[in-house]
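Missing here is one protein chain; the remaining ones are kept as they sit in the complex.
Showing subunit A:
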Amino acid sequence: MADAGLAESVLERLEKLDCGVDSQDVASVLSVDHQAIVGAVKSLQSLGELISAEQRSSKHWELTAEGKEIVEQGSHEARVFNAIPTEGLSQTDLMKLPSGKVGFSKAMSNKWIRLDKGHESGPRVFRMVESIEDTVQDKLVQVQKGLTGKLDEKEKNELKKRKLLSEVTVKSYWLTKGPSFSTTVTKQETDLTAEMIASGTWRDKKFKPYNFEALGVPPECGHLHPLMKVRTQFRQIFLEMGFTEMPTNNFIESSFWNFDSLFQPQQHPARDQHDTFFLSDPAVAKDFPMDYLERVKKVHSEGGYGSQGYKYDWKLEEAQKNLLRTHTTAVSARMLYKLAQQGKFTPVKYFSIDRVFRNETLDATHLAEFHQIEGVVADYGLTLGDLMGVLHQFFTKLGLKKWVEVGNSGVFRPEMLLPMGIPEGVSVIAWGLSLERPTMIKYGINNIRELVGHKVNLQMVYDSPICRLDS
């Protein structure tokens, strides 16, 4: 705490007054610097409602350094006058005096002195009057005494122009007694200590109030990435809905599983170099399940399973091409094929959330890689109504009303399922969406580069709230 004695003096001063007092006046009465009073006021404020202090600002006039000199030594013109003896003084000598230049011209215009240019020993200055009245000094003395009011505006401005006075703005406090006014100040403790608890002295002490306006000290901690936080919630939703996670830890896929097995024709635009990243090393895949591959080839090129097929020349070389998977549906295809191989069909619900890759033109919402969320249900007798129902449940859990905008859904074609060996009568419904899009909506991010990749601002990661999708 600042000088406790001073604080008490302020309180004593305040006790004598009924209305209130300006901190400036307190300073001048107590003859201390105003800043010291301000310090005392602040420390009194921190003690509760001892006093109330309302900040105000006032303008007042103050002497400049030159003005103060004049109060002590007289104005320049007076000093010049006093320096001249009755026999006069040579102009050259007069000009050598500290106040010479300014004082000479002022004293001349006041007609206190005269200049004899034709004097035998060179130009010489003589007094013109017997005595003078130094009004400049008198006015400045008034100001110093705090009696500025005795000067009119014109006088003040003239002195200001001569740089003897300056107008300053002073911040001060209007002090009045507070609800719990008292003239004694007890020293307050900053905080509770182990010693006080042990000795029980805390009972007799007053504690300095906390500033609840300030923020606390941030904890030292690590942070999870917002996109991963959203991924965790999506996993949670799928798990709550009874979906099993697919092994999507295979970024490299063959065109066969990525496209052909899904009944996507080999001339499809998505299989273009402009859309898909193909590999030069390892360039081709091997070890395809050959009987299944033959069935795929047939359904593409000739049809079958009730389909007309695409009727084109299906090429193994196209199917062998390795690529960075363009969707996680490649994994769904592998899983459904595996399911069909297990002998007796059992219904399944699968999901995955993992990276996919597109050789696309990049912009504010598109990157070459993003996370795809995918849900798949395979069972006998599933309907379009079931697809819409499960989508509705899923997006309700997300708290997203306009889900049409962010995702795709559908029923897998028989030309995809039947060659795998999935029994007829089994329908497979599926839907997919990107993880980035809903995350950007959730966290209000417009540019995907501010969310993923090495260029993100970690401060964003530090500051991002937890993810509760349904709220």
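What we mean here is this: contacts are C-beta pairs under 8 Å (C-beta built on N, C-alpha and C of every residue); 3 or more make two chains touch, one makes a residue touch a chain; residues count from 1.
Criterion: contacts and distances are computed from a predicted model.
Asker: Looking at UniProt, which of "Phenylalanine--tRNA ligase beta subunit", "General transcription factor IIH subunit 3", "Armadillo repeat-containing protein 8" or "Small RNA 2'-O-methyltransferase" names the chain that isn't shown?
Answerer: "Phenylalanine--tRNA ligase beta subunit"
Asker: Touching the hidden chain in the complete assembly: which of A:V10, A:I132, A:M246 or A:I445 does that?
Answerer: For the chain that is not drawn, the touching residue is A:M246.
Asker: Taking the full complex into account, find the residue in A:K16, A:K96 or A:H454 that is in contact with the omitted chain.
Answerer: A:H454
Asker: Which parts of subunit A are in contact with the chain that was left out?
Answerer: Spelled out for subunit A, the touching residues are 220-225, 227-228, 232, 235, 238-254, 267, 269, 273, 277-288, 303, 305-313, 322, 324, 347-349, 355, 357, 359, 367-369, 377, 379, 381-386, 388-390, 392-393, 411, 413-415, 427, 429, 452-459, 461-462.
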